[in-house]
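As you look at this complex, bear in mind that one protein chain is not there, while each of the others sits in place.
Residue numbering begins at 1 within each chain, and the chains themselves are lettered A and B in the order written.
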Amino acid sequence: MDFLIANFAEILFYCLAFLTVASAIGVVAFKSPVHAALSLLFCFVMVAALFLLRHAELLAAVQVLVYGGGIMVLFLFVIMLVNVKDLKLEQVFLSGIAPLAVIGGVLLGVLIAFGLVFGVLASGHGDGTALRSVDGDEIGNTEAIGAVLYTKYLVPFEVVSVVLLVAMIAAIVFGRRSAGLEGAGGGGGKTS
Amino acid sequence: MKLYDFIWLVPLFPLLGAVFNGLVSNRRGLSKKTTQTVALLGAGAAWLYGWAAVLQWFFTEDRTEPYVVKAFTWVTGGDLTIADGSTAAVDIAASFQVDPLSAVMVGFVTFVGFLIHLYSIGYMHGEPDRDYARYFSYLNLFMFAMLTLVTGSNLPVLFVGWEGVGLCSYLLIGFYYEKGWCAAAGMKAFIFNRIGDFGFLLAIFFAFHFFGTLEFKGLFDAVASDHGGHFGTAATIVGVLLFVGAIGKSAQIPLFVWLPDAMAGPTPVSALIHAATMVTAGVYMVARCNYFYQLSPTAMLTVAIIGGVTAVFAATIGLVQNDIKKVLAYSTVSQLGYMFLAAGVGGYIAAIFHVVTHAFFKACLFLGSGSVIHACDGEQDMRKMGGLKKYMPTTFWTFLVATIAIAGIPPLAGFVSKDAILAKVFEAGYTDLNHFGGIYYLLWFLGLAGAALTAFYMFRLVFMTFYGDFRGGEEAEHHLHESPWTMTLPLQILAVLSLVGGVLIGFPGQLFHLEGWSFIDRFLGPVILTHGEHHGHALSFGLEWGLVILSVAVAAAGIAVAYRFYRIDPGFTRAAHLASRFPLAYKLLLNKYWIDELYAATVIRPTLKLSDLLWEFDARVVDGAVNGTRNLTVGSSWMSGIFDLEVIDGLVNLVGTSYDVASRQFRRLQVGFAQGYAMVMVFGAALLLGIFFVVNL
Partner (left out) sequence: MIDATHYVALSLILFCLGLVGVMMRRNFITVLMSLELMFNAVNLNLIAFSFRLSDLAGQVLAIFVITVAAAEAAIGLGLIIALVRLKDTVALDEADVMRG
């Protein structure tokens, strides 16, 4: 019990990490997109919990709201829009390139991680005070992010809003029953 | 204040009007009222100011010397070596002068011009606003050019006006430019004028070459001071070349063919330009430069012969024309011939006198014909007129007066001036002027014959137009009407002047032992260079009267024949009978001696042929040379092409081929589905990262 209490943070992390990885495997492996989506939702929540462990309270909330609330709903909408018979593919994975894909994916992941660990000093520990204070005043994490976001990062923030706008327009253009798509006679496939 | 110090204002006023109407009224399509007000103001201001200035000058200045006003320096040139070895500076001033000759011209040009502006308001009222503005702009511009011409104090300024009236003539003849033949008539006038202008320009150059100055006063003094006859050749060259200019401008043989075609313009323009003012510019210029002719018997004889022959020649064509304006046009050419005939025997004053009286009655005739055409709705063929007397009484009476005047019945204007000319010519023969007496007698006879012809064809015109029954059909008859007051008022004024103008300004004093009563003789005297030989009148009193009676008798005979043929014979059978008896002569006259065709055969077609020839030359020789060069280039290009193809292109193709081969292989990488690309990307990124780590760690 003492061990549990003394190493609560580590145990929590490992539990969360395990659940995250498990659900991520589920996303990749489930044949049914609906199952994959539910697995992904679980994964998002776990990641949000991991954010909390690193004193990113706002990010955790945003993760749940945007990913769990917004993006997941979007996925589920699409899944419902598509005919059920089209939804499940008998062949889940692409044949032939699977070994290459695994090798490539792991290789790139390892290389990036290697770069991160050795490029940035990965060991050591922060205390999270800086993440909730501005100019030495200790305020909440949300307030601190807001203070930075609307001052120092105002221009990127606005640019990102434009990106969102463009994405919205693009989604509408792709999604609407346009003459361009049907005019292509169904065989053009230029948009895919 | 001396008004004549600002004599340049006289041409300036119409110029302002022209600029306003041309640039503002025409562009913006201002109302007719604005346009005509501005145009009338321009012409009216020129008239009033011109007369005021001339009158003031008349009563204050010494009239034997020209009063020169310099407006500004126009051309400043270096020194040139002239004929006698000395140097003369090419300094040309835009200067204007008032002297008796200018005064007379300003007096009648502004006055007749103003009347024609007034008349045009009535005549052109049917035009669209913009065309109306364009018309009055041209008309004002013409006034400007003509007044520059007559007030300029040196040859270049005169030349500016000279070209200006030519331009305006072109613009106004081609006024209805939508009709192709009007535009063609305009071009014809312009080209024939250009031929004359070429002579004029040469004359200016020669004048400077020989005399070192272009000022009229300077030239006059230079010539007048020459008692040894050094300038004889120079005067002949300059005089003949100047006369070439006058031939073009005043439509003399052989350059007269443009004037009848010039009737394509609106009728008031025919009156203003082709009767009253512009065509008389040639006469004015000869009179202005009389000193050259006085020195050169050859030049004088040339002028006289061309004038005399033209007078009869044009009159014979006028006999058979059926177009009312064509008759008047040939009549104008004929009358201009009289003026040159006078100038050619030294009767410059008589010539100018005839210019003035001719302006009165010919303007009246043209405006009257305009009134007739206006009433007949554009019809110009006299065979479709007749009996207009009762429909348009004012036009008829004024027209009749002007006709009597031009026919030479005393005491109307035409009689006085024409008789002065004939007397002068007879005198030249009588006194054996320059030992060409025989030729001058012959010319006098031609003049007399011309007078008879004039009387005949003018009364033929009157009888065909105003007497008998209307031959234009019911509908056209219904349309007949008298013209508005703006048209009849100028007619009436001009008719009165035709009636009394001659006696008023040029009383034939020698007929009544009252020498010196002729105002114009005394007034213009100082302008003419005299050698002092011909004082008084060479002709005896009885001879003068004999000539008068002879010319009146001749004119009366012409009228009588016309009466017989066209008045008491309404069907014109007698005339037709005569025409059929002499078909060749009739055809010859009707087709204007085939002069146009002659030009076509001798000048126009050869010109076209020459152009073709030049084109051939161009195509064969020039193009041949070009093609030779081309072939040379092609040859060398071929050589370098081989090199290019084999070596350069070989290299280029090698690159291309290698890409071709490579892409044939590499295209297999294009698996065509997204994840294939993603994988390539992943391996690429991994490779780059690996390289990065290997290099940096």
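Rule of thumb we're sticking to: a contact is a pair of C-beta atoms (placed from the backbone, for glycine too) under 8 Å apart; a residue touches a chain by one contact, two chains touch by 3 or more.
Only a predicted model underlies this, so the values are computations on that prediction, with no experimental measurement involved.
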Contacts of chain A with the missing chain: which residues?
-> 9-10, 13, 17, 20-21, 24-25, 27-28, 30, 33, 36-37, 40, 43-44, 47, 50-51, 53-56, 58-59, 62-63, 66-67, 70-71, 74-75, 77-79, 81-83, 86-87, 89, 91-94, 97-98, 101-102, 104-106, 108-110, 112-113, 116-117, 120-131, 141, 144-145, 148-149, 153, 156-157, 160, 163-164, 166-168, 170-175, 177, 181, 184, 186, 188-192
In the complete complex, which positions of chain B touch the hidden chain?
-> 667-675, 678-679, 682
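We take it that only the chains that are shown with their structure count from here on.
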Would you mind pulling out the distance in Å between where the CA atoms of chain A average out and where those of chain B do?
-> 95
Touching residues (chain side chain A, partner chain B) in the complex | 94, 97, 100-101, 104-105, 107-108, 111-112, 114-115, 118
Touching residues on chain B, where the partner in the complex is chain A = 675-676, 679, 682-683, 685-686, 689-690, 692-693, 697
